[in-house]
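Some notes on the structure that comes next.
The block that comes next holds subunit A.
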Amino acid sequence: MNVVLQEPPLLEVIDLKTHFPIREGLLGNTTGHVHAVNGVSFTLGKNETLGLVGESGSGKSTLGKSILRLVEPTSGDVRLQGESIVRLSKKQMFRHRRQAQMVFQDPYSSLNPRIPVGRIVAEAMSVHGLAPAAEIRERVEELFGRVGLRPAQTLCYANEFSGGQRQRIGIARALALNPSLIIADEPVSALDVSVQAQVINLMMDLQQEFGLSYLFIAHDLAVVAQISRRIAVMYLGRLMELADRNELFRNAQHPYTEALLAAIPIANPSKTRAPGKVLQGDIPSPRKLPSGCVFHARCPIAVERCKVEVPEFREIGSGHSVACHLRG
Partner candidate 1 sequence: ASVARADDVCPKYGGTFKTVDISYSNLDPSQVANPQYYMRLLYDGLLDFDHDLNVVPGLALDLPTSDGERYVFKLRDDVKFHDGTDFNAEAVKFNVERLIAGEVRSPLTGYWKKQLKSVEVIDEYTVAFVPAGEWPTMLWDFASSLRFASPTAVNELGVDHGLKGAVGTGPFMFKSFEPKNLMILERNPNYYKAGLPCLDGIQARVIKSGSVRALSLIKGDLDMINTFPETQFPQFQGSGVIVDEGKSSTLTVLAVNTKNSALADLRIRQAIQHAVDGKELIDNVYAGMGEEIVSIFPSWHPAFTVAEELSPVRQDVEKAKALLADAGYGPGGKKLTLQLLTGSGGAHTQRAILLQAQLANIGIDLKVKSVAYSQVLTDLQSGNYELILWQMLGGPAIIDYAWNLYGSGGPNNFTFYNEEGGYQNPRAEELALEIAKSNDPNEVRAQITELQDTVFNDVPLIFLNWRNHRTARTTSVKDLETAKLKGMEDLREVWLDR
Partner candidate 2 sequence: MEMNKPILQLQGLRTEFKTGSGWVTAVDDLSYSVNPGETLGIVGESGCGKSVSSLCVLRLLPEPPGRISGGEIWYGGEDLTKVAETRIRDIRGNEIAMVFQEPMTTLNPLMTIGTQLCEPIMKHQGLSRKDAMQRAHELLQLVRIPDAKHWLKGYPHEMSGGMRQRVVIAMALACSPKVLIADEPTTALDVTIQAQILALLKELQDRLGMAVIMVTHDLGVIAEVADRVVVMYAGSKVEEATVEDLFARPRHPYTHGLFRAIPDIDSITSSEGAPTRLEEIPGMVPALDAMPSGCPFSTRCPFVIERCLAERPILEEKAPGHFAACFRELS
């Protein structure tokens, strides 16, 4: 982009890498690394939603957690409103916690079962001293109302709620800090279709109301498409393609994106899938990354070069980037 930005983007991720050491042997020496996130860069503007899709194990959650420093990134940089946070001390980080929050995938493990849900939300506020003690309760009830729960339910425990309701509580907890960014790690994957729609709608409403930005992680392209304006496709720790939603659907460049799109079952019996587009094989283990382009082993169009040279993630059109030697 050639425009000089007055204001830095809300979130900038620059060549982020997160590797987990594999410990083996007598002294627990590191014998290798899981390359969970392996050089990811993107930006996310205010009030924007970036959808992130990819197969299981492609590193989506790790990316989300690395951004919030729930796991420590190995290298690269994360900037929140222009300020780099990866090297901040715990204390310094605390200030930034308010800006970015997370919503988790599993509605069952993401709420402490022993604490009334109201207090779960209240705690978020009290830790940051966002409101005087007397007001916290009021604020929590207000928030509950906002996410579609009754104020009286603040006293209930997590196990008394259904999955969808729990996700609402998780969202309320994230909202309690008035963040500008919410990283939603597959927030609807565990929910039934009918409830899924409720939660997606709620998230969209809240985005409008509070001017939130979302990094919305999912493996279901349809859901991502529903809520995001831009979509990033991740594979084995790297972004393969990033584009506007419609651009991606209409004009996918990366063979992996194509395969993903082709694999989506179409809820229309009169349409049949184009034959032959089904991707073969499994995603390789991030412990032993393939050389060159990580996708080459499954890629229908791979050439010799793909096996040796890592393709650059480059912009091929306005807002459309792809990591492929042969496309774009």
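What to note about this one:
Following the convention adopted for this analysis, a residue touches a chain if its C-beta (ideal position, glycine included) is under 8 Å from a C-beta of that chain, and two chains touch if they have at least 3 such contacts; residues count from 1.
For anyone wondering why these and not others, all candidates are chains of the complex that A comes from, given by their letters.
Since the model is a prediction, treat every value here as computed from it, not as a measurement.
Looking at subunit A and the listed options 1 or 2, the chain it touches in this complex is number 2. Within the complex formed with candidate 2, the residues of subunit A that make contact are 55-56, 162, 164, 192-198, 200-201, 204-205, 219-223, 225-229, 245-246, 249-250, 259-260, 262-270, 272-273, 278-280, 282-283.
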